[in-house]
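Single-structure report; data block below.
Some chains have been omitted; the remaining ones sit where they do in the full complex.
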């Protein structure tokens, strides 16, 4: 039954497209991936076996037809995908020995995966919404107590509620206050001159945390601000090739090494 | 099992979901023709005797009611519901976002003095506790939130509390006044 409804939806889609031809507003599509999915379905093959070259042609043709009729900002996303596809297609038609076939195949696969994924979302969305629903197919008690019982109201507090109540205080007093504890900031210039001094004095890898702690003690600025400025400062030196930054894994320690003479 | 099981089910569902008592006339209309409605109701009444909900018949109407002796359950809830006032919520929020924070600072932000009952109720919930003394004249005590608070809101630290800009980026409007706060 589910397959059936899916099929009906698809044919509706195609019919819609056929009726309206290329006058269809892009608004009707939820983004380029959605458009690609409906085009891919027109190929009437397993999504895993879509032909990228054909799909690219169809997509580009479609974009060409509608590009004068829709708002530019809406089109931007579509044009990005169009340029990908153009690029991919150019790879596909270059003589075989010159391209890394593996690569193209991989891209084809990954695109197919994205389309399959979106299709799966559609399918299960339909299944989800075809379930029996509270207030439509089954019902809650019609005679709740006068006193609104249950729901210990504390339990229903979440941190959006907290944030909202915080902002309410602000509105009430008609003042703007920041969620940050605005205390002492370490300015970028101080961080840069500090790093520079350190570079002259040291020839080994240094942990950025150690430097941050040092300047935090010296300057009394907030540790967060110290870290931010030290990191930005280091990037400046990386840009000029004076130091090297290293981080072995996500959230791992960051260390730096001076590279000059 | 009762031979009237289907009729009973229908009556149960109807009584449960309707706000007002249901008329026997209505049941007669809905139940299969020639159902012995009175017998079925009597059976059902017996079935729910001594349970947490009973079937009450008044004249030509019947309804589900919670058992009289369980009234006390609902009184308790009334008290519980009151437990977090708006003042308490605001105070809690300020402590969470600004901790460690002194009572004076809380009052400055809220623009009103903090009743000791407010602090007490938050302490009682074990959502806030005393923190270090502040290094300012008078060395005032500070408040901070507890592990229990973090657990409750499923946060690993107060650093994880969402910021204003972040909410906006997620597409959540925070300025909209929540219904829940209107009453407070």
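All chains are identified by letter, namely A and B, in their written order; residue positions are counted from 1 within each chain.
Simple rule for what comes next: contacts are C-beta pairs under 8 Å (C-beta built on N, C-alpha and C of every residue); 3 or more make two chains touch, one makes a residue touch a chain.
Just so it is clear, the model here is predicted, and its values are computed rather than measured.
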Composition of the entire complex, counting every copy that the file contains: A x1, B x2
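Just so we're on the same page, only the chains that are shown with their structure count from here on.
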Subunit A and subunit B, separation of their C-alpha mean positions in angstrom: 36
Of all residues in subunit B, those that touch subunit A in their complex: 13, 16-19, 63-64, 66, 74, 77-78, 80-81, 83-84, 86, 89-90, 92-94, 96-98, 109-111, 125, 153, 155, 161-164, 167, 172, 174-178, 180-181
Subunit A residues within the subunit B interface of the complex: 139-143, 145, 147-150, 152-154, 156-169, 171-173, 177, 179, 181
